[in-house]
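All remarks here apply to the structure that follows.
Every protein chain but one is kept in place in this view of the complex.
Our next item is chain A:
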Amino acid sequence: MAAFLELRRNADQILVELEHLAKEAEYVREYENRASVIVQSAWRGYVARSHIKYLNRCATLIQTRWRIYKAQQLFRQKLKEHVLQLRLKYYDDNAVKIQKIWRGFYVRKYVLDFYSRKRYLTGLEQKNEQIRTQLREYREYLDQKQLEQQRQANIAKLEEEAKRTHYLVSTKVVPGIYNSKYLEAPKEMEIILRTTKFELPTTTTTMKPIKSKKDQDIATLTKILPPLKSKPQGPFRAPEDVRYQRYRPLKPSLRCETDYFATEKMREELKLQEWVDRIHDDTFKSGLCHDKSYPRMLIGEEPYIEPTKLQQVALRQPNKKQWATDKDFRTLVHGVPEFDKFEMTYVEPHYYYSSS
């Protein structure tokens, strides 16, 4: 019990000491706790970190392996594409080469062929020369034609002149003005005068000598008569009268108009007309024909037989009295058997006598 009382006396102190010890113990415990926590945490940290490191390494390994795999695939594909490109490029280059050579050849041969261009230009020059000569020839031909026409016109004019001045032709006694005895040969006008035929002056159709004023063409009215030269004098006749007088047509009499040989010609004409109308040319031929000789009747040609003896004359039956023998003709030569077959096996068509 003493202990217990001592204890109770010292209870506070003990409690204090106990508290103190407890605090110390607590303190130390806490200290150790903390230390152990630190150790534990360090260790746990280390373990966790190394685990994580390990995991990281694993993950990295997986990732690298995966990436390697993927990259290799990609690389292989790229390699394939690259090889394909190389091949394509190779073929393209060769194709370009072919195309280049072909195009050069084609252009040089067909499009811009130098030699054919040269030939074309020489051909063109020749064609030009041809055209030039043709045109020149045509020009010359036209000029010549024109000259010819002019010449013809001149000659026609001279002949026209000659027709009107026919009285200037020279005669045997009096040489005309175009023919002189001092010249070697008569002039050309003289020759023309000699060779022209005198024609009656024809009335021009526009001039109506008959007096008619209706429907005259206006233009012809003003230009018919030549103008008067000097002062006009005195009463004048109407222009139609003057025109009629000036251009009066020739009215020859019937005796002048008939031909000198009219009667002979008429005779000839009548003869010809009659010849046409004739049937035949025999002059004394009559229409009856007496050429045939008289044909006797058949009945009169036979000699006269008395009617009683006529019975013996049987015209259709054989007269056996006249025969030498009774028998018929004997066939000495046997017939050709082929001829029996005639018209049985083969029928040769005769042109006229066919059986069909």
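Keep this in mind: contacts are C-beta pairs under 8 Å (C-beta built on N, C-alpha and C of every residue); 3 or more make two chains touch, one makes a residue touch a chain; residues count from 1.
Here is the rule we use: contacts and distances are computed from a predicted model.
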Record-based protein name (UniProt) of the chain missing from this complex, from "Eukaryotic translation initiation factor 3 subunit H", "Beta-hexosaminidase", "Sperm-associated antigen 6" or "INSIG2": "Sperm-associated antigen 6"
Which of A:Y27, A:F75, A:Y91 or A:Y138 contacts the chain that the document leaves out: A:Y138
Absent-chain contact - pick from A:N128, A:N154, A:S180 or A:T195: A:N128
Residues belonging to chain A that touch the chain removed from view: 117, 120-121, 124-125, 127-132, 134-135, 138-139, 142, 215-218, 221-222
